[in-house]
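Down below is the structure, laid out as structure tokens.
A single protein chain has been omitted; all remaining protein chains appear in their positions.
Presenting chain A:
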């Protein structure tokens, strides 16, 4: 199932979100036909229980879709919408059609949203006080533009919208960003290795220099660690949206964020900083990493949160804590 899903997601994105189709588009612009194809493929229904008309995957089952979305830097809030639909289904609310983003409170009045231009009919889920609000973007007013590549801050004047119970959207959104980052790191590694093999300086490929090899080995390590962190975060043994565990997501968001930072630095260096232009995929991929690190809590936020959990569990040494809450679990195959 995992491989089948991964393949179909990659095929779809390779067709409709290939780098040459994205070139020249803003981070918030999706190429034509992409959203329709994603909806058609059922990806947005991945985490919705079968009883509610979804596919009924748990986060580990849905992970391949987001890894693929990260790999192609797909400019749509797929993870947001998957999770929002799952959250709405949990609350017994039928979701609006199309995209639903997870909005992050920006002070007490406004909310930060991911790239969404061209989707005025989208909706947002916004935690507010003791409730979660489902709000139409059509009624939102822009406050700040481009707070991160493509992100913007909005405000709703009417404090209306549909009220839902409190949901752990912070952890849910962080999981989606973890998955997208882990996915984006894969082509960053592959492209950087290829570049080092092809680019000739001083009469030989730059990959022939040990200093470059050592850097690429570090990059490889971080990419593998990030992938493992994303897999660990997807084990559905928590009480959050779609069974996510806040503990697992905390560990992953900080570990993958660190990996993303170091990996982006090495990849840009080896690719001769050409990634600062829009000419190479690295630009969009590392831009996506940067946006992901800024959403749903950064490394420091989650490090402190996780540290408090460790301190509060007096029976556990660090290994026992990691085994009990962050261990690799045998996954039941979802088919």
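Assume contacts are C-beta pairs under 8 Å (C-beta built on N, C-alpha and C of every residue); 3 or more make two chains touch, one makes a residue touch a chain; residues count from 1.
One rule holds for everything that comes next: contacts and distances are computed from a predicted model.
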Absent chain per UniProt: "Stage V sporulation protein AE", "Branched-chain amino acid transport system ATP-binding protein", "Acyl-CoA dehydrogenase family protein" or "Iron ABC transporter permease"? "Acyl-CoA dehydrogenase family protein"
Please pick, from A:28, A:81, A:231 or A:286, the residue that touches the omitted chain in the full complex. A:231
In chain A, positions touching the absent partner: 60, 190, 193, 196-197, 207-208, 210, 212-214, 216-218, 220-221, 224-225, 227-229, 231-232, 235, 250-252, 254-255, 299-300, 302-311, 314, 317-323, 326-331
